[in-house]
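One protein chain omitted, others in place.
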Amino acid sequence: MSKMHVTTTVNGDTVEFLADPRETLLDSLRDQLGLTGTKEGCGTGDCGACSVRLDGTLVCSCLVLGVEADGKRIDTIEGMSEDGALHPLQRKFIEHAALQCGFCTPGILIAAKALLEENSNPTEEEVRYWLAGNLCRCTGYDKIIRAVMDAAAELRQEAA
Amino acid sequence: MVAVHLWSSLTRFTDGAREVDIDAQTVGGVLDGLKSDYPGLEPILDAGVSVVIDGEIATGRHVEIPEGAEVVLMQRLKGG
Amino acid sequence: MAKDEFKEYRLVGTRPDRPDGLDKVTGRARYGADMSAPGMLWAAVVRSPHAHAKILKIDASKAEALDGVKAVVTRADFPTGLTGEEWNLQENTMAGEKALYDGHAVAAVAATSKLLAEEAARLIEVEYEVLPHVIDVDDAIKPDAPVIREGAANASVPEGMPPNVVQYLDFGRGDIEAGFAEADLVSEKTYKTEATHQGYIEPHACLGQLGEDGKGEMWVCTQGQWFIRKMCSDVLGLDTAQLRVTPSEIGGGFGGKTTIFMEPLSLALSRKAGGKPVKLVMSRSEVLRATGPTASASMDVKIGMKKDGTITAARAEFRMQGGAFPGSPVDMALYCCFAPYKLENVQHIGYDVLANRPKCAAYRAPGSPMGAFAVESLLDEMCRELGVDPMEMRLKNAVVEGDTASYGPKYGSIGLVETLEATKAHPNLKAELGPNQGRGMASGYWFNHNGETSVSLAISEDGTAQVSIGTPDIGGSRASIALMTAETLGIPYEDVRVNVVETGALGVNEPTHGSRATFASGKAAVIAAGQAIKEMCKRAANEWGIDPEAVEWADGAAQPAGPNAGKFPPMTIAEIAGKMGSTGGPISGHHESVPEGVGASFGCHVVDVEVDPETGHVKILRYLVVQDAGRAIHPSYVEGQYQGGAAQGIGWALNEAYIYDENGKLQNSVFLDYRVPVASDLPMIDTVIVEVPNPGHPYGVRGVGETGITPPLPAIANAIQAATGARLHDLPMSPPKVLAAIKAMG
Partner (left out) sequence: MRYHTPSTFEDAAQLAAGAQGLTRFLAGGTDVLVQMRAGSVLPDDLIDIKKIPGVSDITKTDDGGWRIGVAVPGHKLGADAALRADWPGVVEGMELVGSTQIQGRATLAGNLCNGSPAADGVPGLVAAGATVEITGPDGTRTAKVEDVPTGPFKTSLAQGEVISAILLPPRGPNGGDAYLRFIPRTEMDIAVVGCAVSLTLDGDTISDARVALGAVAPVIALAPDAAKAIVGTTLDDAALDALARAASAACKPIDDKRGTVEFRTEVAGVLAKRAAKIAYARAKGA
């Protein structure tokens, strides 16, 4: 069962690793590249804790093979703050107490960022449906939704 | 003497008494007294019980029991 | 106590950023599966596919022959002779003679990679003789049910009870029959709830290492590192102090991470593999099949009520199965179910029953939600029948300080009436309802808990402070403890760092459970801060050459107490700390106790639902949580507990359930079919924090974590009846059941 050589761009950096073809991108990120901010909650695409961007598209990294990442661009939670400045979503999550245990938080932040890039002014319902694949068991989602809406408002203001 | 209220199914071991008088000053004394007066209670007490003194769950065997206090024996409480 | 009689604080009651927030929004926070070690092996577990089966033979030769497989363990690798709960834990960690439920571990393997370990596990061959099994609690309590374990009953069980009854409970007071005779309406109904899972998003994970010398270490996601240490030591026959357990950040627990499941396996594998560290991470399916869901319940409730809503007598008889081991929370369910009501005549009977399911663990207010479902549902049905307003009924019968609780002791300071009044005043109760919509209300209760607590505080050289606590931060407790410590010391919130420490650093702490972290670790931190203050006053007094009694502490500085003490400028904490090396050494505080003064918390929830009459689908339109927090130290995280508890209760009420097939195999061991609420299922969850301070805590704290899961189950059942006329007596109130109930009305 020979491993395959994978070259990919993660958070802007070119990285290489050897992947067993059965290995998921989630395991490649966590176990080969040491990027443990992306979490496994279910391994079946039902919880969204492993959310990353693959060539810009929001995906569950547990449902992508490591070898499929070859030649692609991957963005994870570790690349969300730029030059030490938190993304507004990250700031708003702290400010609104939108996390309790924090385990689902990286996946939700990645997913919310993808939403706001596509829709800068989402309704509460749109946020809720967009994030339906990101389970949170601690918060009842209330403060998460508020934080996303508030970050969206701030980003719109910055853009204006 | 301390009057200790027991839960009903313990009365099998106390000749039917729901309230028993134990000569003790502390929680530990009550538990030891119950065991020596009613040996059938021993495995249940050893499995863990809470002693409630005037509404407050006693925090240990050392806790003293005030004169005239209400003393209730309960299953040990735990939480999630 | 009215809000304006409240002492106002500089920090307590404010909403600063949590200290661990940055780590948790950047992916830096390290959870159970995030740690690796040099030379590390990966483990996988072989689990029984049968609900009940004799294990005839385990053949690991094919697995052991694989290149890279370093160790295989079975029950033969564990010590013998354990008894009681220690035996239960060992048996649950690894099956002995019999597999007792679908998913029960029978062997484990360690190998050089995750994929290799999984492949090796598939190659371990286990021969079983399948035995008759039983899943449902009402089947399990039958006299002719398959016997799960002879001799498991404790001394509470009278002779002649069915074989799977392992604990019996019977308590109450007054004259129950006379009470019913006084009533205008006596109703008796049966209610059932299905097992649910805590559903924390982080699967159990640990990294264990154990040498031939019996010394070991473990990194693990847990609510209680000392519990892990003690339980692993018991199961493996180790000296407790030789095992050092460090808690990771924890991705949710809700009670489910207060005990062990697979942790001893990593240690046993490590020992067998020559002391190499072994990482073991559960899959979601393993979490659902083989950790600790809550019990399922079958409950008979009988209540007598007068026309004016006065409750004259109440009787509860509950049967609960908590899996193949004793320990269902039937006792807690009985204690809590009538707790909000003044009762002269009350009787409780409980049966803890074995069934072929995983060993239940605590789940947020263990037992209380089930009991509330039965009692609060029946009360609502009776109010309808008598034409009594359910809120007025609750107020009329509400317990107050000094009343004797239904379960025995007298209540201290409690805030039930204040909670009900705040609910009554909330605008949600005036919102208009449309067709197919209905409103339901219910109360809930949890005692809260103290537990063994040990905390250390040390003043740093620059006057900042560090607090070492033993209760893992599961939902923001670092923030609340930092707030209380900083308030006490008179320093900025940011000057306090709260560390959750490993077992080597403090005396024994119980886990973060029983809603105790902010109460118990917080109280201990405040006392420890007081000790440090006393020492700092002494250092200032020495400097000034006055009596230490003549120094008081205010605004983060030692000050002469009154004009007689002499005139000295305040000496700040930074000044005192900067000189501590030459004034007597380190300045610290330390407190350990089982803190007295636990304050119970009542809550009241009101929910509006809309039911699709053609499909039985229930939509939550509005949700209100009102609960007594004593004093909210960090109100955002108090609200978070209320909202999270409500969401879990909503899931339990509507769609979450353990579903077994006829062979006793769990059918829904993935999140696709174990249906926890998703973001689009819920509305915003409105909260009101009632504050009736707990006199047993320096800042008035009551635990707030658990009560919130209790009222949703009956509140939603009550709302569904209001919307449709149909009454559901079984959980979950899933669309097929709701539609059938609507159809049954004709």
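Which chain is which? They are A, B and C, in the order written, and residues in each are numbered from 1.
Quick note on the criterion: contacts are C-beta pairs under 8 Å (C-beta built on N, C-alpha and C of every residue); 3 or more make two chains touch, one makes a residue touch a chain.
If you're wondering where the values come from, they're calculated on a predicted model, not measured in any experiment.
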item: Shown chains touched by the chain that is not drawn here; value: A, C
item: Chain not shown: contacting residue from C:D473, C:D681 or C:E706; value: C:D681
item: Touch with the omitted chain, as defined above, among C:R10, C:K62, C:R122 or C:K307; value: C:R122
item: Chain not shown, touching residues in subunit C; value: 118, 122, 283, 285, 614-617, 654-655, 659, 667-668, 671-673, 675, 677-678, 680-681, 734-736, 739-740, 743
item: Absent-chain interface as seen on subunit A, which is shown; value: 1, 4, 21-22, 24, 43-46, 48, 51, 54, 57-60, 62-65, 67-68, 111, 114-115, 129-134
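Throughout what follows, only the chains that are shown with their structure count from here on.
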item: Intercentroid distance (Cα basis), subunit B paired with subunit A, Å; value: 55
item: Subunit A and subunit C: spacing of chain centres that average the CA atoms, whole Å; value: 29
item: In subunit C, residues with contacts to at least two other chains; value: 198, 254
item: Complex contact set, residues of subunit C against subunit B; value: 84, 154-156, 158, 168-172, 198, 254-256, 258, 331-332, 335, 362-366, 405, 407-412, 446-450, 513-516, 593-598, 696, 703, 705-706
item: Residues of subunit A touching subunit C in the complex; value: 20, 22-23, 27, 30-31, 35-44, 46-47, 49, 76-78, 80-81, 86, 90-91, 93-97, 99-106, 109, 124-125, 127-129, 131-146
item: Residue numbers on subunit B that touch subunit C, as the complex places them; value: 5, 7-10, 12, 40, 43-44, 47, 52, 54-57, 59-60, 70, 72, 74-75, 77-80
